[in-house]
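Following: one structure in structure tokens, then a few remarks.
A single protein chain has been omitted from the complex, and every remaining protein chain is retained in its original position.
Order as written gives the chain letters A and B; numbering starts at 1 within each chain.
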Amino acid sequence: MRLLELEINGDRLHVAAPPHWTLLEVLRYELGLTGTKQGCDKGDCGACTVLVDGKPQLSCLMLGSAAQGHAITTIEGLLPAHRAQGGAGADPVQDAFDRCGALQCGFCQPGMMLSAKALLSENPTPTSTDIKHALSGNLCRCTGYTQILEAALLAATKTEEVL
Amino acid sequence: MAARDQHGSGAPWGAEFKVVGQPHRKIDGLAKATGSAVYTDDIQLPGMLHAKTLRSPHAHANIVSIDVTKALELEGVHAIITGTDLPINYGVIPWTPDEHALANGKVRFIGDEVAAVAAIDEDTANAALKLIKVEYEVLEAFFDPREALAKTEPAIHEQKPLKDGSSRGNVSKHVKLEFGDVDAALASSDVVVEHDYSFHGTTHAAIEPHCAVGQYSADGLLTVHSSTQITHYVQRALARVLELPEAKVRVIQPFLGGAFGGKSDPFSLEFCVAKLAMITGRPVKMLWTREEVFYAHRGRHPMQLTYRTGANKDGKLTATDAKILIDGGSYSSFGLVTTYYSGQLLTGPVDIPTYRFDSTRVFTNKPPCGPKRGHGSVQPRFAFEIQLDEIAEKLNLDPIELRRRNWQGEQTKTVNGQRITSNGFMQCLDLVEQQSDWKARYGKLPDGRGLGVAGSMYISGTNYPIYPNDMPQAGIQLQVDRSGRVTVFTGGNDIGQGSSSMCAYIVSEELGVDLGDIRVIAADTDLCPVDLGAYSSRVTFMVGNATIDACRKLRKQICTAVAEKWEVEVAAVRLGGGLALCLSDAQKTIPVREAFQWAEARFDTLGSTGSYNTPTLGGDYRGGTIGASPAYSFTAHAAEVTVDRETGRITCEKVWCAHDCGRALNPTLVKGQIEGSVYMGAAEVTMEDHGINRFGLHSGPSLLDYRIPTSLDTPDIEALIVESIDPEGPYGAKEAGEGPLHSVIPAIANAVYDAVGIRLRHLPFTPGKVLAALEEKEAGQPAGTAS
Partner (left out) sequence: MLRLPTFQLHEPASLKEACALFAEHGAAAKILAGGTDLLPNLKHEIYDVDHVISLAKLPGITGFEMQGHDLVIGALTPLAQVATNPNIQKHAPALAQAASLVAGPQHRQMGTLGGNVMLDTRCQWINQSYFWREALGFCLKKDGTVCHVVEGGKKCVAAASNDTAPALMTLGASLTFVSATGTREIPIEDLWVADGINNKSARPGEILTEIRLPLRDHTHHGAYGKLRERGSIDFPLLGCAVRIDLDDADCVRDAAVSLVALQARPLLIKGVDALLQGLKLGSTELDQAIEAVAQLAHKKCKPLDNIPGDKDYRRRMVPVYVRRTLRAALDGTGPVHHI
């Protein structure tokens, strides 16, 4: 067991976890942040994607300990951050995914939305090709990606409006 | 028997729909978007144990002994169960109950379940698995269905002999049906095409792995949360195997992370968590690894298909003769139905005047096959639609024109006795022809680029309820109170397709309530009326009709109460847009909430039930009801591909898919179903392969080696909705979730022919096969002999 000091969604949290636990396991089973999903066990599907200092990374391939000293954003962090900025409703990415029908089963989407979020913060006006590349590490089995692509494009326009 | 509880296809309040037909958000979209939606593995219960499964390393073996002593001694291990603890057999199809939760003396594939351990955590359970000693007597294993068919011993399953006393060997199911005189029709045809085709195995690969949580209360109530798409059948199977009354078994499907047919059998883990919870008195969770999900499989059956199709010079088809060998894997699963579907679902949208199919499903020592999106009918459709392309070429006809000439029409009957009601296939063909600029481009694109077309049909549920009964297939309860909120209780499984949202759209349309004031409680057997589950594309049609039925009963009470207050005719009252209105007096307008209050005062606590059952359908012969649907959806695909002659890589650039779903209740969700189907089907052509290697091992049970497409590998998809309003569907709706997968596969095959002139008949179309076929063509050999 080791005591980890983690910064998750802006909160500084202390949590005890065995050293061989991944960040994904710490998030889901220690902190109850179950919005981060597990799909493949070993970095093949992207469902466990979280933002580490704003960059999309795979929490199933990162030891809990390795997350120390970095700002971690999970899907649960988007809505509060949006509200803290005075936003109404959901975060523009979440809202666009909902509006466009991009959430079928919804299981891969927390990771997908975080990859989209990271893209939009770096490139607020991405092309379809940019989006396809940025999301190419997040597998979705329901949508055929079409409505996801629409959602990311819509989120880009909405993010611009907000900014 | 006529269909019960039908309400026509029109809008509830006259010509205009207010909710239906418009894009709407899903009722649970934001819960999913914000990460608050709870899926099965998100459930954590106090004192919960974690369970793991010991699996067979042998493809075919008898279990001589199992010694769990050492494992039980490990600190933190609470219980271990083996086949003797769960001796009762089961199977989703009651006629073929050949499964056990844990192997009952015999294992039949590498990965078959042998024992389960419950421990304080997963690590301890895993450590215990390594301490269990199993002694096996290894048997000869069959990986090739031809071999399993030829050799009857060792039989993978003990089966009753046939009526004539002969052994069934490894045959799981054989169906041979003939409609009309096929041989005579072929003999007199102007052209006949005959070829062998093969379809490989593919799997669902839903991103959520299977998971179940079992609880057993002190007073004997078993609760199982499970990532299932068939709550009702799981409840029945649990009751049977655990010897509990059904009333003591509660099954709840939390949010579900994709299914596609892969979660429509009762699975070992559901029985194991239940039994372990009963033994330990603690909640028990089992989450399968991705590898284990590949062993659970129930995916697309590999099929070897021989097809002969005849036609006359005028382009009219004369006959189709099909012989199909189906590789079932190690258990029956839905295999009885698969065997029928492999023949029964081919008889539209083009008319086949005489038809014969002879399908044999064989057991092999591989993960069990089952229903994957387009159950049983995707493989035959692949072969048949390529044959149509070949016939069109022989007759010098445009392949779209050939299909038009053979369209079966509306309100008709197929050669095998299936009733066809609405049929929008001609509009589907028109749309893909138009949108793909077919006339200007087919046959005229530069070398290496081509267009192909294909068509198909699929069921909107069937009247075969899996276990014979006269009760409704779908039931709905509505609960309304004075707050203005309506709660819908449905047994229907929302597996991401949006069935709960669909219920809400209908309630909003019928009762005028805002979508935000509608709650849907779904797939909880303690709370919800029975629904048979999310399979066979039955949910929109059946649950939708049941929802309308329930709404109409409630609406009658509400309108009566309002009419009495206003002293007007009941027919003058309208509910819509959150209001109750009076047609004869514009001054009379109240919030619908107040209307509910008047109704509650007038009729006491409000609520209603609704249900749906199919009419009597199907041919009057053994098996004639399997595949008989109250309505069929129709699809046409045009695909555009490029073929790199040097690398052999086929790239599907674009797919136009026109799908006749009856009325599109929410076009956004319908498009999502079409796009998802096209994506999944296209991936089966070039990418996905559920292979078993020479050792009987899955060739790559991971999402790295079983390659499902990324955003960069998916063709551009244009989803085109055709609305042939069906007379019996809810507001005229039909299915959209499975039909649009079928014909994308042969459309791509046909496009490859247009691009480079090779007929590929054996899936998957790997670059190596493409290069071999191109070489054969260069060498002047008949195209398409490459395997």
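Everything below uses one rule, namely that a contact is a pair of C-beta atoms (placed from the backbone, for glycine too) under 8 Å apart; a residue touches a chain by one contact, two chains touch by 3 or more.
Quick caveat, the model's predicted, so the values are computed rather than measured.
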Shown chains that the omitted chain touches within the full complex: A, B
Options A:Gln57, A:Gln109 or A:Thr143, residue touching the unrepresented chain: A:Gln57
Residue, one of B:Arg290, B:Arg361 or B:Lys777, that touches the chain absent here: B:Arg290
Hidden partner chain, residues of subunit B it touches: 55, 57-58, 110, 122-123, 126, 287, 289-291, 644, 646-649, 651, 687, 695, 697-701, 704-705, 707, 709-713, 766-768, 771
Positions on subunit A contacted by the hidden chain, ascending: 2, 18-22, 25, 38, 41-44, 46, 49, 52, 55-58, 60-63, 65-66, 69, 115, 133-134, 136-137
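Keep in mind that, in the parts below, only the chains that are shown with their structure count from here on.
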Approximate Å spacing (C-alpha centroids) for the pair subunit A, subunit B: 30
Interfacial residue positions of subunit A with respect to subunit B in the complex: 28-29, 32-42, 44-45, 47, 74-76, 78-79, 90, 94-95, 97-101, 103-110, 113, 131-133, 135-149
Interface residues, subunit B side, partner subunit A - complex: 23, 25-26, 28-39, 41-42, 44, 204-209, 255-260, 289-291, 495-498, 668-669, 671-672, 675-680, 702-704, 708, 710-712, 714, 717, 719
